[in-house]
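Complex shown without one protein chain; remaining protein chains in place.
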Amino acid sequence: MDEELLLFTVLDMAGTFAFAISGAVAARQKNLDLFGIIAIAYMVACGGGILRDVCIGAIPPAGLADWRYLTLAVIAAALAMVAYPLLQRLDHPVQMFDALGLSFFAVFGAHKALLFGHNAQVAIVLGIVSAVGGGAMRDVLLNRTPLILRKEIYASAALVAAVVQVSGERTSLPIQWVPWVGIVLCFGLRYLAMRYHWNLPRFSRSER
Amino acid sequence: MDEELLLFTVLDMAGTFAFAISGAVAARQKNLDLFGIIAIAYMVACGGGILRDVCIGAIPPAGLADWRYLTLAVIAAALAMVAYPLLQRLDHPVQMFDALGLSFFAVFGAHKALLFGHNAQVAIVLGIVSAVGGGAMRDVLLNRTPLILRKEIYASAALVAAVVQVSGERTSLPIQWVPWVGIVLCFGLRYLAMRYHWNLPRFSRSER
Partner (left out) sequence: MDEELLLFTVLDMAGTFAFAISGAVAARQKNLDLFGIIAIAYMVACGGGILRDVCIGAIPPAGLADWRYLTLAVIAAALAMVAYPLLQRLDHPVQMFDALGLSFFAVFGAHKALLFGHNAQVAIVLGIVSAVGGGAMRDVLLNRTPLILRKEIYASAALVAAVVQVSGERTSLPIQWVPWVGIVLCFGLRYLAMRYHWNLPRFSRSER
């Protein structure tokens, strides 16, 4: 049981860290000042989780009350600043760390909703909300094109991870492996979609 | 009593359906993929109600926990895709279905807040929030001009419906007729405002 708690804590912290990096780099690209970079990093890292916690009745939201989230966001912001030239050499650093956060949070968000006694639909939807919420706030506040408007597979990758997690917890599959299946599927799908511009079927523009 | 419950369930579902159509058409116009269309349809349909439920303490929000909302959103998205050429022949299909959702949700939102024991002001404000919340999220995420920035009467139509509903429930008017008065007034006002470009008084730009 303690091992399970440890596993999900690690997932939550890893997602927080990845999203904080993506937020810090996006804020840095917009030339925000130091405090703005930390604020955006913290908001991307905790925004989706706070929406989730408010909806499942986890008051106060963990992202506000637990010092580890804010600390992680500050460290990630500092690291992102120091390693900025390095990060810039990645293709789309914001989207790459966003994809990592997306995978960890889709799984952790679904797990936390189930833990609070909610049904499978709540868990799946809030898994997706945890995963895309912080990034949506980043894009709206920083005047970036929301990732959901881009052509590649995005929220549907989070759906896959959340469905895997909820199905796994509802059946007797080994709890220590289930999250990793969801994470690998979600990140793999998102990474390949970015790299090869995979899209879901879409309707021809000509009908308009 | 059961009849009353049925009436308000019908209003809630009708509003959900109308908003889901408006969201699906708006997402289709932005050329989003299938999942994006369903996601936006669901968000427009349930976004305002989730804000309302979080504020009145209805946890978990009905839009997340009740399978009927998500199912309606999926059906509406599918219908909107199949009937897209037909819907495009309407003047402003997004705004037309938005006006229907606006009317149903202004009434239902006010009713639900009263049902949870809140005062008349909470009911009126949350009636408006239910009615305009999902549409505002749609416009912000899809980079559309928020309807509140357009010139025609919009949120004030929702105000009328919410006030009618709250006044009706606070007096001894027959509960089965009151909602329809609010809905007809709200939709009529919004429809005429769109058609004839009715505005509320506004101050001349020249003063600036």
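When the chains are written out, they are named A and B in that same order, and each has its own residue count from 1.
Operating definition for what follows: a contact is a pair of C-beta atoms (placed from the backbone, for glycine too) under 8 Å apart; a residue touches a chain by one contact, two chains touch by 3 or more.
Given the structure is predicted, the values throughout are model-derived calculations rather than measurements.
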- Note on the structure: Touch with the missing chain holds, among B:Leu11, B:Val107, B:Val122 or B:Met194, for B:Val122
- Message: Please identify which residue in A:Asn31, A:Thr145 or A:Thr171 touches the non-displayed chain.
- Response: A:Asn31
- Message: For review purposes, identify every residue of subunit A that touches the missing chain, sorted by number.
- Response: 28-36, 39-40, 50, 54, 59-61, 64-65, 67, 70, 81, 84-85, 88, 140-143
- So that we can see where the missing chain sits, which residues of subunit B does it touch? 54-57, 118-119, 121-122, 125-126, 136, 140, 145-146, 148-149, 151, 153, 155-156, 159, 199-203, 205, 207-208
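Methods note: only the chains that are shown with their structure count from here on.
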- Item | Centre-to-centre distance between subunit B and subunit A (centres being mean Cα positions), rounded to whole Å | 29
